[in-house]
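A single protein chain has been removed from this complex, and every other one stays in its place.
A, B and C label the chains in the order they appear, each numbered from 1.
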Amino acid sequence: MIAVDHLPVLQVVGPLIAAPICSLLRARNLAWFFTLLVSIGAFLCSIYLLNTVLETGPISYAIGGWAAPLGIEYRVDASNGFVLLIISGISSVVLPFAKRSFELEVPENQHSLLYTAYILCLTGLLGITATADAFNVFVFLEVSSLSTYVLVAAGAKQDRRALTAAYNYLILGTIGATFFVIGVGLLYMATGTLNMADLAARVGPIGGSRTLDVGFAFIVIGLALKLALFPLHNWLPNAYTYAPSAVTAFLAATATKAAVYLLLRFCFTIFGSGSGFLAPMVGLVCMPLALAGMFAGSLAAIYQYNLKRMLAYSSVAQIGYMVLGISFLSITGLMATTLHLFNHALMKGALFMALGCVFFRVRSVNINDLSGIARQMPWTMAAFVISGLSLIGVPLTVGFISKWYLISAALEQEAWVLIALILASSLLAVIYIWRVIEVAYLKDPIPGRTVTEAPLSMLLPTWALVIANIYFGVDASLTTRVARMAAEGLVGVAQ
Amino acid sequence: MRHHLILRVVSKLLIPFILLYALYVQFHGDFGPGGGFQAGVIFAAAFVLYALIFGVQAARRAFPDSWLAILIPLGVLIFAGTGIASLLLGGTFLDYDVLASTPTGGQHLGILVVEFGVGVTVTAVMIAIFFAYAGRTHEIQDDDW
Amino acid sequence: MLELFLDKYNYWIVVVLMMIGLYIVIARGNLVKKIVGLNVFQTSVFMFYISLGKAEGGTAPILTGKPELFSNPLPHVLILTAIVVGIATTALGLALVVRIRESYDTIEEDELEGMDNAVVTTERARLGTGDAA
Partner (left out) sequence: MMESGIINILVDISLMTLLGITAIGIVRSRNLFATAMLSGIYSLISAAVFVTLDAVDVAFTEAAVGAGISTVLMLGAMTLTRRSEKHAIKLHIGPLFVTIGIGAALIYGTVDMPPFGSTDAPGFQHIVPEYIAGSRDDIQVPNIVTSILASYRGFDTLGETAVIFAAGIGVLFLLGRRREDEEADESSNSGKGEDA
């Protein structure tokens, strides 16, 4: 029973210990199975943690036995408990899918290293989410980033552009992380502490310090690079396009989510009360960028012939929605962002996995090669269409819930223009999803090509996410309850 | 560089001292500057020197890939294992107090062990990285420089 | 004015060094040079951290038994970690450069982009004819 008390840290340390063990496993099936077990373990752990947090409130864990500001603290509350659940859950769904996908797309003798990098990436993402220490965030951010570069570069067997994509991601990611470090340094200089709760308590009384303002700005820019906020999104389309299918599905559904969570944490928990800088920074800078990202991303998506790239640009647009939710600076806006974190993970995970199924059979995700594919791969394309509808925001899917809360937040502030813009950008999503439907369903199959439905091991995980898209779209009571608690928790600590 | 007699003799004399110094840095970190990371780097530097003078093949024989494959993960496991041990002994993760009969003794033991873990992984990773680069090129010729 | 300079000169020089490093990263097109720039940028950030931990008249934070004024050891610890992260990033970045060179035969950004764009153009052309048929 003692083990239960240690779950906050075991959630992260479990995968951290598993990674070196995985590198020792030479048989690739064994490495895959081991990775799957680890991921499911982390998922179960996150379910337990979130459940406990919802019932009894935040859990704090002092690593090394040193109490909070001295040592590094792990602190799980509704908001990061939710993000832990998203990351480990998506990972557990993607892994069964990943096996066949990696067998096709990555050279055989590299699989145990590949799964090791995958576990490290999972470790890093869980670590940055669970920690309550600003510098510890950086360390685990780099664990996840370095392994992500490797995972992206693993697409090089299919297309050498994966290498340049990984390199550019490495350069921009490192600049982002260094900006984050500068920001943390400035905060430390002004407050003398690195613990988030302690920072929040000490930032308040200082107020109006230029050091703090600049520190905050650097942290926001660093995170904006990591979460690919327009116009700092340049690394994302190539990275998502040329990474192996399973990696894209995993990253698109988790990596940017963790960065958005960090942005929430810094904006609201730490700077919520203290700096007079928050409101102008968010209102004048983040909101226009979010809107620009929504339109630039969707418009760029319409013109792509490579569908993975199309969805990557769509992710840029979706990140715009998340940041827009933040920029309302209200509980409803925060709920919209938190809900969209979860919902977007479901829909993008499903969409990228459906494309992964297509690639597995067709060896291409260019739109013309998909002519009439729906007749040959009906289940895959049905999954694509349903999650596409969710992306657009059609009722009875999770996408609708996100849009609903986003529009409610705009309504509260009577921002009619914003509502019009949100609806208009959803129409752009209709266009690029319809392009795919038109080609896949209405055109004739390419003559002479015999393509069969994707294997069950890939189809079932895809459909698991599709069903989640519908289930949480019909009954959003659980997710909205968590999102409300998360939003209140994020703001509440600061007040 | 195989034919440079002076280099070979000097480095043969030097390398044991570099290794000794690495060990000193590894275990003296409590008192002066140094610790596992620095020691690992110095240890690896000795091997890089050896490889440069006597050839990568000889260095690979001295430090075979199978060792590296085990040592790289081993260091991380030693470090994290210390954390798990303290957890099993009733403390929180990485709480060294519980590792020995007195808290101070536990702290000393814990610091020693985790620094050793860092040293192992750093040494192995640095050597592996060097071999990985070296493995992709032909021997560097003197007139290349 | 002089006082402000004496108070802040260290930070200011370090900021200038950071800017030079960052400039190399974003302005130079050679992939190895970019990594060097990243190193300069990060090393300057490290100096910034260490500067803020300096105590006037202090000594290195090693206990000698006498009561002494120490410089702040916490930034030292953070930067030790950051240096390690930096070298890890450099190693991985250079490995990527080596692979890029092997498959593209160049490490100049504009040439890489040119080659990738050429691929895109041919793909689009192929797709265009596919549409007509």
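Here is the rule we use: a residue touches a chain if its C-beta (ideal position, glycine included) is under 8 Å from a C-beta of that chain, and two chains touch if they have at least 3 such contacts.
Keep in mind that what you see is a predicted model, and the values were worked out from it rather than measured.
Student: Since one chain is left out of the picture, which of the remaining chains does it touch in the full complex?
Tutor: Touch partners of the hidden chain, whole complex considered, are A, B, C.
Student: Considering the whole complex, which of A:100, A:160, A:340 or A:361 touches the chain not shown?
Tutor: Looking across A:100, A:160, A:340 or A:361, the contact with the absent chain belongs to A:160.
Student: Touching the left-out chain: which of A:45, A:117, A:373 or A:422?
Tutor: The single option touching the absent chain is A:117.
Student: In the full complex, which of B:59, B:98 or B:126 touches the chain missing from this view?
Tutor: Selected residue, touching the omitted chain: B:126.
Student: Can you list, in ascending order, the subunit C residues touching the missing chain?
Tutor: That gives, for subunit C, the contact residues 6-24, 26-33, 35-37, 39-40, 43-44, 46-47, 50-64, 69-81, 83-92, 94-99, 101-103, 106-108, 110-111, 119, 122-123.
Student: Residue-wise, where is subunit B in contact with the chain that is not depicted?
Tutor: 29-35, 37-38, 41-42, 44-45, 48, 72-73, 75-76, 79-80, 83, 93-94, 96, 103-104, 107-108, 110-111, 114-115, 117-118, 121-122, 124-126, 128-130, 132-137, 140, 144
Student: Contacts of subunit A with the missing chain: which residues?
Tutor: Touching the chain left out of view, subunit A contributes residues 16, 19-20, 23, 63-64, 66, 69-72, 107, 109-110, 113-114, 116-117, 120, 123-124, 127, 135-136, 139-140, 142-143, 146-147, 149-150, 153-154, 157-160, 182, 186, 188-193, 202, 209-211, 213-215, 217-218, 306, 362-366, 369.
Keep in mind that, in the parts below, only the chains that are shown with their structure count from here on.
Student: Take the average of all CA coordinates in subunit A, do the same for subunit C, and state the distance between these two points in whole angstrom.
Tutor: That gives a centre separation of 25 Å.
Student: Between subunit A and subunit B, what's the gap in Å when you average each chain's C-alpha atoms?
Tutor: Using C-alpha averages as centres, the distance is 36 Å.
Student: Spell out the part of subunit C that touches subunit B in their complex, as residue ranges.
Tutor: 60, 62, 80, 84, 91, 94-95, 98, 102
Student: Which residues of subunit B touch subunit A in the complex?
Tutor: Touch residues, subunit B against subunit A: 69-70, 72-74, 76-77, 80-81, 83-84, 87, 90-97.
Student: Which positions of subunit B touch subunit C when the two form their complex?
Tutor: 31-33, 37, 129, 132-133, 136
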